[in-house]
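All remarks here apply to the structure that follows.
With one protein chain held back, the other chains of the complex are shown just where they sit.
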Amino acid sequence: MRLPCPLCGERDRREFYYQGHATMLDRPARDAGIDAWDDYLHNRDNIAGEVEDLWHHEAGCGAWIKVTRNTVTHEVSGAKLVNGARK
Amino acid sequence: MGYSALKIFKEGLFGQKGWKPVWRNPEPKPEYDVIIIGGGGHGLSTAYYLAKAHGITNVAVLEKGYLGGGNVGRNTTIVRANYLLPGNSEFYSHSLKLWEGMEQDLNYNTMMSQRGIINLFHSDGQRDAFARRGNAMINQGDDAILLDRDGVKDMLPMIDYDNVRFPIYGGLYHPRGGTARHDAVAWGYARGADQRGVDLIQNCEVTGIDIEGGVVRGVQTSRGAIRAKKVAIVVAGRSGQVAAMAGMRLPIESHVLQAFVTEGVKPILDNVVSFGMGHFYISQSDKGGLVFGGDLDFYASYAARGNLPMAEHVTDAAMTLMPSIGKARVLRSWGGIMDMSSDGSPIIDKTQTDGLYLNCGWCYGGFKAVPGSGFSYAHLIAKDVHHEPASKFRLDRFRTGRGLMDEEGTGSQHNLH
Amino acid sequence: MRVAGKGLNAHGAPVTFTFDGTTFEGREGDTLAAALLANDVRLVGRSFKYHRPRGILTAGSEEPNALVTMGTDAAQDPNIRATTQEIYDGLAARSQNAWPSLNRDVMAVNDLLSPFLSAGFYYKTFMWPKSFWEKVYEPIIRRAAGLGALSGATNEDTYEKAFAHCDVLIIGAGPAGLMAALTAARSGADVILADEDSQMGGRLLAETYDVDGQAGADWAAGIVEDLRGMANVRLMTRTTVTGAYDQGTYGALELVNHHRTPNAAVPRECFWRIVAKRSILCAGALERPIAFPNNDRPGIMTAGAVRTYLNRWGVAPGKSVTVFANNDDAHRTAVDLVDAGVTVAGVIDSRADAPQFGDYPVFKSGLVIATKGRLCLESITVQHSGGTRDIRTDCLAMSGGWNPTVHLTCHMNGRPTWDDYILSFVPTDGSIPGMSVAGAASGVFSTHGCLESGIKIAREVVLELGLTAGDIDMPSADDSAYRIEPLWQVEGKGRKWLDFQNDVHVKDINLAAQENFRSVEHMKRYTTQGMATDQGKNSNVSALAVLADATGRGIPETGTTTFRPPYVPVSIGAMGAGAQGHGFAPERHMTSHHATLDRGAPMIEAGLWYRPSYFPKTGETTWLESCNREVNMVRNTVGICDVSTLGKIDIQGPDAAAFLDFVYCNTFLTLKENRVRYGLMLREDGYVMDDGTTARLGPNQYVMTTTTAAAGQVMKHLDWVSQALRPDLDVRFGSVTEQWAQFAVAGPKSRDLLNSILDQGIDGESWPFMACGDVQISGVAGRLFRISFSGEHAYEIAVPSRYGASLFRQLCAQAEAMGGGVYGMEALNVLRIEKGFITHSEIHGRVNAADIGFGRMVSQKKDCIGNTASQRPDVVGGEREQLVGLKPIDPKGKLTAGAHLFVDGADAVRVNDQGYVTSVCYSPTLGHDLALGFLLDGHNRHGETVQLVDHLRGVETVCEVCHPVFLDPDNTRAKETSNG
Partner (left out) sequence: MVKLIANTPCGDLLPRAIGTVSLDEVIVDQITFVAPFNGQQKAVSDALKAAIGIGFPAPNRCIGTGPRAMWCGMGQALVMGASCPDLAAQCVDQSDAWAIVKVHGVDAAAVLARLTPLDLRASEFKRGHTARTLIGHMTGGITRSGAQSFEVMVMRSMAATLVHELTQAAENMHGRETSLR
């Protein structure tokens, strides 16, 4: 498996750490309530198909990236920096 | 039809003509008392215990593929009751007891082999953590023995004690743990359920769950609508999608776990061994293949296949721990879809919909739970009360934080358990 | 038997080898199978279940029967395919799965019992009495099962792994692969051409076809030479592509040194990870046997294999050969044999319109209905349009047709498509992204068709890569049609074998169907069909046809099982190359590593680091003696300890303090310059992630320390917070763990010691507890932190790593001169337990700040990671296990880590469980054991007694629950300010 790091180009999966679904980017406000936090921390849509998920180019540039990937075929159709301002 | 050595002898003399189908191929009826979605190990054992323990036989198991085709058909067959935390301890303890009587109960040889499991540890800190676990096992009434380095050496001479990157300090030995013939477990429960009148319906995919006014009414399937008083979801890796049919979002992320088997070799390893520094575990099947596995591939996946980095990580661990198996050849690798829950422990619970039940979150440890899960789930479905040993597998624990069972101590990230 | 003048290696030098102790001579270039057949050795193995005598079936890696063991002791290598193993002088091979000998194998008694050992019989018996499975049945079954044996000795061979990258990977170097490689290479693409064989050419090496007017093998050699001369082509022989993975990654196994005398200096095998933009599968096809009664006797082989032995190695596998087939192709075997002067006793062709291509008898509408010969084929019984007759023959070449080698196309769950013309499965387009299929693997069987398809597919591929495909001349070659009629099984008395190794025969499949194991997966799992070392390469298609027949379905509806990686078995040694011994994980060495070893300290692993356990002094016989001395030394004089392994992260920027406030649950905005503060980091789920100190070195500069174990995790976490959650904060950070060598200087004389080495002395006023700042040591800029993990008046001094070893030696020497010395991890652990300081033994992932008594540290004046989740009432409140200290009521009482806690007098069972012990030490300072642990509602139970129970070690000790800080609760030692 290879992932297209927006900074480093296509790299072997073994350079990356996987965190989970990109909903982790939508951190609720501190006072959003227990349900919102429960949903954020635990619940997932678990789509069989195209998803956006979060990877860290840990053994590479250190960027967190959002990868568009199919969970059934493992096809990767793109990746973006979570923080596009730095290079 | 009962199985016995005598029966085998007779059939051998008469050309095997007398063997009957192990299960029927029934057409779905319009309505059942209970529909079980999922014909894997847990679904089949649930059906069996509904019929056997509760006399509920107007039951259908709906399987989208073939019976036993999910994780029960693709795991590394390890059976154990070596849990640390209350909630898990009593459940797996009960499940192991069911394993111990399974073959006679089912009249089917599932080849449950209590060959013992050894979890190796590689530092003082790991030893202390395993000691805590071992004591918890004994507190529960199960068995555990703390082996020192020499104790491990006596049992596992093939390990490299002199040059391994992380030296062997000792191991936690669980003599009653072992392995079983995984397919046979599914078939044994299927046969037992079928004999008691349960309809096992293969190639029948559930496409919708009918709910009216907060009450479940039945399911839509690839073979038409079927009504039911109660519907029980037990679909492992597909839990997220089936629950979504009932409007639920689960604390589950589905991941791929690979497993491996080598060509057959003569007996070299008598126990199940797990390496504490690299997520690697191994046993030898009765056919001679070394069956081993390791960690998840770590990315969400429904592909039931993995990639090389984790495969290599696992073989790397094999080579540092027991380089004497370097010349065994990996014959086949495969993957299963693991319903990773947010604390690494399972869910057996009712849902917000009356008559709809949920059983999921077994992560990569569902096989050993097959009898216990079916037993407790059947109890919940039949009586609408939790079976005591599974009473902590509640869905709301994630929301409240009360009663989390995070055995690995890795927190709410699904793939780290 | 050799045929004079035949074979590509007709002039090969003689090679001497042994099989089962008998010395034979072969020729350079022979496989072991070829050399054995040349010496008329027919019986080479025993089957798995019934121990039936078996001979060589094929001429490739798909061989199910001719598996041998080579080498002895650590070099012992089981299950080697004789059909691919090249011979070399001194090669010694042994048969396996037979005892006492291959000729007389006592386990062959299984074959006599076979009426009772039908498919899945073991599921129906061996259940009584209950205890007999583990004690009696299973050990017998295990001993009988298995093929070859591992020696049990630690591996001594070298294996390696490597990566390769290319534009086009071509898998298989037969006619299609060679043309594809040439086409792609001439277009300028980077090409890797990988082939399993020692020689490229594929079937061209085994056939008598001409290509472009030359012998096929010669033509192939010419193309290979052309390719070898091109800088953009990499030729990989003896390399089998074993798996197709995501995004164009392929696994491949290269047998680097199997064909020569073993030599530890040369890798035995290499496992390749090949990354290719495109691949072309040109893996050819595999011939399938026919299921007729007793079709497994030694001497019965596939027709293509007979041709291979004849044409490539000049070996006739029999003196009087018969052929049994349902297709035209197998007739080539008869033609080639006749041309070579070998007797062909007849071609039995199941078709009524069987052709006649040469001077040999043809039996139309012919079937082989019986065979004879115990250890080698002697005769067959043929039923044909003219009646029934026996034919004496010692070699039967059978062909049920050819199956395209679709396996790799199935590795991503692709299902092959049934093709009625060739009566087999062909790859389904798009099964592997980026992979195209050419030649016989795509169902094109003529040489012309293969060559043409290689060019055509490669042209398409290079165009997709944006390259210009050059003109390639299409060589002239045979283009005969492939004609075949279905023939899956032959009725008759006797077992019709499908899976030769696993002893699965037609009746087993029928029994599975009868018992309603009708799904192809059920059939496979019930009968073990296709689960042997060839993974069904020889038998799956036929078995499917039999199942289809038994269940009244067509073959396509019956479906297929899934081919999964690896295509050929890959040794654990190759896939795990480099990991043996210490290669599994990098080793991290502190700058004091050598000095520490010089002092005789045993090293222990701390994550990837090596740290000293203790420093034994002359006369000390146990670790505890050394540890106690080191603890006393720190408490009374001064001790030195290398603490460089702690993670150190330099954090800078206008928003650095705000960033710290967001990742730590306590407040850092108020931390003054040149001061250090303890920080507690939570996970977002509210539980403790890590702890450490953070020093403010300048207005906007901080250095955070992490625990050794969590350094990597924390760095990743900071990246996450900075990039994903708080990009608004202007902050940057970088690891300085490796830049600084850092040493604890701890004990009442620590300041004195420092003042003996610092260029400018320090005093208690300017360097109070939790101060930090720059210092100079012989002109070198260092840093000093007045922090304490021992509870003593203590510092940590840091210098750039290049000076670490030097400073360590001088600190140690200085400390020793003052009556102190160096201490290791054991003493460090005692010192911190005495003070109730926590480590990851306590913050094990399931505790929150309140559990460890730091509940009030979670500032509610700000948001931080984990803040909200940590405040859930059920997390904070409720009955939770809380950190306590434990000391034995009887000072001699023993405490053990991992023990559980119970109310005194209660049964030590789960329902009474009140907590557990995390850390234990013997305290030389207090003179008894101490423990930290977690106890239900522990904060409110100081002074109570509890029973500590460790079933595993047989320990039961009554303890007093106390505050976790056992020593100097007011921290007066650490805060010492006097200058004395």
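In this document, chain identifiers A, B and C correspond to the written order of the chains, with residue numbering beginning at 1 in each.
By definition in this document, a residue touches a chain if its C-beta (ideal position, glycine included) is under 8 Å from a C-beta of that chain, and two chains touch if they have at least 3 such contacts.
Note that the coordinates shown come from a computational prediction; the quantities given were computed from them, not determined experimentally.
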According to the contact rule at the top, which chains on display are touched by the left-out chain? A, C
If the hidden chain were put back, which of C:G492, C:P602 or C:P800 would touch it? C:P800
The listed residue (C:T158, C:N829 or C:S870) that touches the chain absent from the view is C:T158
Options C:R94, C:R588, C:R751 or C:H928, residue touching the unrepresented chain: C:R588
Contacts of subunit C with the absent chain, listed as residue ranges: 158, 160-165, 190, 256-257, 260, 263, 265-267, 273, 275, 578, 583-591, 609, 650, 652-654, 723, 730, 732-740, 756-757, 777-780, 799-807, 810, 814
For subunit A, which residues reach the chain that was dropped from this view? 7-9, 11-12, 14-15, 58-63, 81, 85-87
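By definition in this document, only the chains that are shown with their structure count from here on.
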Taking each chain's centre as the mean of its CA atoms, how far is subunit A from subunit C in angstrom? 26
Which whole number of Å gives the spacing of the CA centres of subunit B and subunit C? 23
Subunit A: which residues touch two or more other chains? 1, 12-13, 17, 19, 34, 41, 73-74
Could you tell me which residues belong to subunit B and also touch two or more other chains? 303, 307, 400, 412
For the subunit B and subunit A complex, residues of the former touching the latter: 239-241, 244, 249-254, 298-303, 307, 309, 342, 398-400, 412-415
Which residues of subunit A touch subunit C in their complex? 1-3, 10, 12-13, 17, 19, 24-25, 27-28, 30-32, 34, 37, 41, 54, 56, 58, 62-64, 73-76, 81-83, 85-86
Going by the contact rule set out above, which residues of subunit A touch subunit B in the complex? 1, 12-14, 17-21, 34-35, 38-39, 41-46, 48, 51, 53, 69, 71-74
